[in-house]
Every structure is written in structure tokens, then in C-alpha cells.
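Here it is, the structure, as C-alpha cells.
Here the complex is missing one protein chain, while the rest keep their positions.
For clarity, chains are labelled A, B and C in written order, and residue numbers in each chain start from 1.
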Amino acid sequence: MGNLLEHMGIERDRVHFSWISSAEATKFVDVVKEISDRVRALGPNKKFVKDYN
Amino acid sequence: MKFITIDKKDWTKGIDKSRETYQLFGPVKDKNGCLIKKLDTDVQPDMEYQESVMSAKSVLFPQTEKILNANLNESVEDHHIMKRSLTDYSPRAVLGIRPYDAKAIALVKLNFDTNEFKDPYWCDAYDATVFVGLGITKPGPFDFSTSVGTGPFCEEGLDILLADLDDKYLAKVLTQKGDAYAIACGFDVKADEKESQVLFDILRKEAEKNIVSFVETDKLKEKTVLELHEAPFWDDVAFSCINCGTCTYVCPTCWCFDIQDETKQKQATRFRNWDTCMSPLFTRHATGHNPRGNKIQRVRQRFMHKLKYFLDKYDQGIMCVGCGRCVKSCPVNIDIREVCLTMNTFEKQE
Amino acid sequence: MDTCIKKIRELCADLLEKGEVKKVIGFAKGTIPMATCPIAIQKKQDVDKLVFNSTCGLNLANYASKEKGKIAIIAKGCDSRNIVTHIVENQIERDQIYIIGVPCSGMVDKFKIAELFEDEIIEFAESDGTLTVSSTLKTQTLKKQDYLKGNCLYCTHKNPVLYDVLAKDPGEEQKLDNLFPDVDQIEALDVDAKWQHFEDLTKNCIRCYACRNACPLCYCPTCFVDESNPQWVGKGQDKTDVNTFHFLRAFHCAGRCTDCGACVEACPMGINVRDFTRKLNKDTLEFFGWEAGLDVTKRPPLDTYNPDDPDDFIK
Partner (left out) sequence: MENPYMPYPVRIDDIEIATEDKSLKTFKFVFLNEGDEEKFSYQAGQFAELSIPGVGEIPIGIASSPVEKGFVKFTVFRTGVVTSHLHNMKVGDIMGIRGPLGNWYPWDKLENKNVVIIGGGFAFTTLRSSIIYMLDPENRSKFKNIDVVYGARSPGMLLYREELFEWEKRSDINMHITVDGTDDPNWKYHTGFVPTIVEQNAPKADKDTYAIICGPPIMIKFTQPSLAKLGYKEHQIIMSLENRMKCGIGMCGRCNIGKELVCKDGPVFTLEQINQTPKEY
């Protein structure tokens, strides 16, 4: 999935996969923080977004 | 009838002048074949094309069109109340449209412009559009338009008909709209009426002689709907069909549409999209029951509508202008000329 | 190609006469040049309608799913791989289908040929490797190798992988060091150029779903794009909906697609939708060493789990 999205032009850093059990709360927090920073660094996404003019 | 000679040197200058008051549409060649598109300021219509993959129906009847929208924000005074979507119906001109496509628009008008209901979107677009036709001097091998009441130089549905005389066009102005467009282009070099008409007749006869494909439809009227509907040949006709929407989308006389709603946050929009009788969704009830649930019923519906139901309902001939697009584009080469022959010559065994 | 059509007709006539199969699914001559039409032959005397040439680009396995009773199919290399996929995915039983394998020498790209001519093609003939194509204006003789379909160019399974009988002896498979040069080309582009490539690709898509309906893998009762509750994809021509459809259709073929090119063959606009699926084929080969439809006994990679499956993308 990640590869095909990348193949189509969605930056790799916009899509993340992680394996977190419900017991790993801290890992969940860290992963969310890290991904948010990485995605925010790429700026707003224009692709696959419907424009409702 | 007014005739004008347009030297090809002045053609581009003229239509560019008309861009001041008209949006231009015309055939444009791109990697997926020749298509009828809105012409940006620097794009000229390709007047040498043989046949466009898609017809000009999208000018009046776009594949997706916003018809109504409403604001769902409760704090707004008229929330949830539908209003007609704003569409630009400023004058437009379709340049180089084939005569059979213009005739197709005249047939489709029977559906969208009735005395009980008028479809405002189609009718407003129709009133705002000028059709500048280009006669077909060399008809293609799949063009069987002369067998179905139109032809390479048919004038029905056109405002101007152009004849390509290599270095110039001879334009036959057919309607007031056409006259207004000719003036907007500055084409005013009048041609002698009698001579031009003779020339047009010669060109028309010459072009009609080049037609190589024919279809007989004379016996369709006398056969009953149930006779044809219950006929045994539908299984073979429909076997190879993959039920895609190609034949209905490339067809200039197909007018079926679907109405869909979409919402984004507080903005609700109602769209009209092209639809195809080939899809099971076309007739599937909310309960799941589907009166045309299998492929053969759907293929039968397409040909019965085009060659029988329309014929009986409007008595304006069959719902086909012989452009041959469905014959060329069908992935499995189901040929409407063969189906028409089968239906026309079908005799019910007692 | 024409030597084996006689053999095919004999085999079919024999099968029908013995009543071994209910019908034979093959190709019949089209009503327009360069076209062939899938046909079901039930009676012996109709076998002469069967043809087999370089314009049989559709995949007949598409007509085999949900068949009751025994049928015969004339299958190219890729068709046979799709029959294997049908069997692996319980769409048809092995003993329900008699496969007449036809070692293939590649199908022609009809759009590429048509582009050589200003007007319509009225004549198309071929004899071992050269094509003679003519329209009212001109006639051209072409080398078939230069006008092969995109998938036939890189095909390494021309000979059927599963068959009951072969219509002629198998040809020699081509050896390619790089199976996916077209995918590498796109991968070399930068992010925005990639997106632009796919936007231009599907610019003229009319959402007729011929690509989905011609594909033997697409047999879902209600396709995700027809589902209204929930509605995954918009029904209109908004380019995001169009791309979402193509992206998700391709994704459903991951590890199943045999690259037979029926989708591109069926597209009325000649859009190379294989650009989507080819990337997935390259990845499944790289990650799992898997090519679809080669062995009836093996389960597809996305259908099985084993510990050494690559999972470096999970952080």
C-alpha cells in the first residue's frame, strides 16, 4: 500500500504503519507525536484532496 | 439561405475574434484520441479530424454537473434549502461538429425538452450554444448515417454548415443564431446563393456515395415489443458483453443520467452524472430486487430502447445517428449494425 | 498463428461432438478490422467461426468465473495463469474446465497502430511476424515486434502454465534481466512529477469501468466503487474520485494480476492503467518472489503469513 501510494506521488513520510498493542500507551503517544511532526514538515497535502469550488 | 465564403487564412483570425463573446468548443487531438473540448485561448479546433472518440454531447450534458446545492449550517437563515447551482451559460460555439452529432442533439432534445417538463440545465445550455457543423467529405467505414435519417451533409440541428473546399470553407448559414455567430467572427464575404446551393448538393451526393456501411430498419416498426423482447437471439448477442459503460458514454444519443448527493462539512451538493443501463445499479431497488439483474437483460434493454422503444414512443426513427462510435469503441466488438439486422429480420417461429 | 487455428477447431469439434464440454469459449472474427469478439460455441458446426490471431488481446478467463457444468477455454499464457488464479480463489474447479493452451507470440497494441493513420483502418492482415495494415489513404507493413502490447513486450510466460492440450508446441520464453523497466521509469521521477504522470494518465478517463469489467480478477458481487453504504468513492468525474477508483482497483489486484493487459485492451480511451498494477507486480516479485497464477497448489502471498515476510515498513 505504502509503495503504491509513493509510486503515485504521495511522499513516503505521509503514510506510516505501526504495530501498537492497547497496552503500549507510551509507544502510541511517541509514534503519534513523531508522525505528526514528520507530516507537518511536509506541509499541507494537495493530492487525493477533492476541491469543492 | 445565406452563404458565406471563409478563406482558410481568415478562419483562425475570425474565430479568435468571436472569443470576445463566445466560449469555443471543438475537436482537439490528444494522446487518448480526438475529443470535443473547451478551447483555451491559444488552442485551435482540429478541422481535419475524421471522427472524435467522444461526441459533442458533453457540451450540453457534461458527464458530471452540479445541479443544486444547500448550506447545512443551521445558524444560516435558509439552511437546508436547495438552490440551483450557478453555471455559466454565456454564449458558446461548437466548431467542427459532425452533422450526425447535431442530429443526435435534436433527438436528445425530445427527452429533455417536453411540454410536461423542461430540463433547465440542458435547455439553458442548448439555447446558449451555436452549432457550427463540418460536412464529412470522406465518411469513415463505420459511418452508416444515411441509413438512419441523417448523413454527411445533414443540416438538422446545425446553425451553420461548413463545406471544406481545401483553401476555403463555404458556409451555409441555416439559422439566426448561426448568422449572429458569423457576424461575431467578422465572416461577411457573401457567396452567390444559387451557385453555392448547387455546390453543396454536389458535395452532399458525392459524400453520400462514399458511405460504405448500411443498415435496414424498415421492419422494426411492425414487430411488437414483446415479440422482440422474448426473441431467442439475445443470449448470443449478449454473451461477450462485459457490461462496461463504453457504448452508452460514447453514444451521442444516450441521455440516461444519475443523481447523486455529496456533502463536505456544511456544503451539500447534488450532482447529475452520466449513467449507463449496462450497470446493475441502474435498476437495482433499495430492497435488492433488480428487474434487470443479469447481463442479457441489460444488453437487451440497450438495443430495445435504441431500436424499438424510442421508435414507437417518438416515431422519429431509431435512436441512432449511425456515427459508429459504439462499434469502434466496444471492447468486445458488439456491433449495433449486426444487432439491428438480427432484430429487423427476426421472424417469430409459431 | 494460423497453423494452429486448424488444430484448435479440430479439438473443439471433437470435444463438442463427444459432449465432453457444454461450450467452448474462444474468439470469433470481428466485424471491424483489428477486432476479435469473444464467443461461446455450443454446436460442432460452429467451430469454423473460431479464430486466433494477434488481435485476441482480451482475457477469456473473465468468462469462466461462476460457470456451471464443464466448459472449454482457448487460453494464451496469461489466460491460463488467470484460470489458475480462478482455481486458487475457488471461482471454478479444475475439472470444470478443459483448457486448450495456445503458446502465444504476443498481441498487438491497436491504439499504437491506429496512431500511424489519419483515417480509419480498413484492412489488417498478418503473417508470421509482419503486419500489413491499410486505410483508404495508405498501406503500411510493420514488424509485429515493434507494435506489441505493453505487457506482451515484457512477457516471460507466453506458454500456458496449465492446460489439457496444446494447440502447438511451446515456444521459447524470453529471458529479461529487468522485467519492469516501465516501472523504474516512473520510480525515477520526483514526487510531484509522479503525481503529474498519473493525473495526465487518467485525465480522459470516462469511468466506464471497462478496465474493471474486462479483468478476470474483478468478480465481486458489489464492487467497492458501486457501494453506497458506506460510499467509498464519489461517482462524479472529480479527478480525485477517478484516481481513487484506479488506485483502489489496482490495489485489489496486488499479488493476483498476471499482467494480461485486458484492462488496457478494453479501455476506449487507450489509457495504460497497467501503470498502477505493474508497480504492485514488481513489489510482489521483489518482496515475496511471487508471480501470480503459476501453480495451483501455492497460496498467494497476501493470503498467507510466514515470519520472514518483509515488514521493515512497520515502525
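Definition applied: a contact is a pair of C-beta atoms (placed from the backbone, for glycine too) under 8 Å apart; a residue touches a chain by one contact, two chains touch by 3 or more.
Treat the numbers as computed from the prediction; the structure is a model and nothing was measured.
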Left-out chain, listing which of the shown chains it touches: B, C
From B:51, B:143, B:156 or B:275, residue that would touch the chain that is not displayed: B:275
Which residue of B:34, B:165, B:191 or B:256 touches the chain not shown here: B:256
Contact partner of the left-out chain, one of B:42, B:88 or B:116: B:116
Missing-chain contacts mapped onto chain C: 228-229, 231
Footprint left on chain B by the chain that the document does not show: 67-70, 72, 79-82, 84, 111-112, 114, 116-120, 123-124, 225-226, 229, 255-263, 268-270, 275, 277, 282-287, 289, 291-292, 297, 301, 304-305, 308-310, 312-313
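Criterion: only the chains that are shown with their structure count from here on.
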Centre-to-centre distance between chain B and chain A (centres being mean Cα positions), rounded to whole Å: 45
Multi-partner residues of chain A (at least 2 other chains): 50
Chain C: positions in contact with at least two other chains: 234, 238
Contacting residues of chain C [partner chain B, same complex]: 30-32, 35-40, 58, 62-63, 111, 118-120, 122, 136, 203-204, 206-210, 212-214, 226, 234-238, 265-271
Touching residues on chain A, where the partner in the complex is chain C: 1-5, 7-11, 16-19, 31, 47-50
Residues on chain B engaged by chain C in the complex (per definition of touch): 30-33, 35, 48, 50-51, 53-54, 62-64, 138, 140-142, 236, 239-240, 242-246, 249-250, 258, 260, 262, 271, 273, 276, 279-281, 327-329, 331-335, 337-338
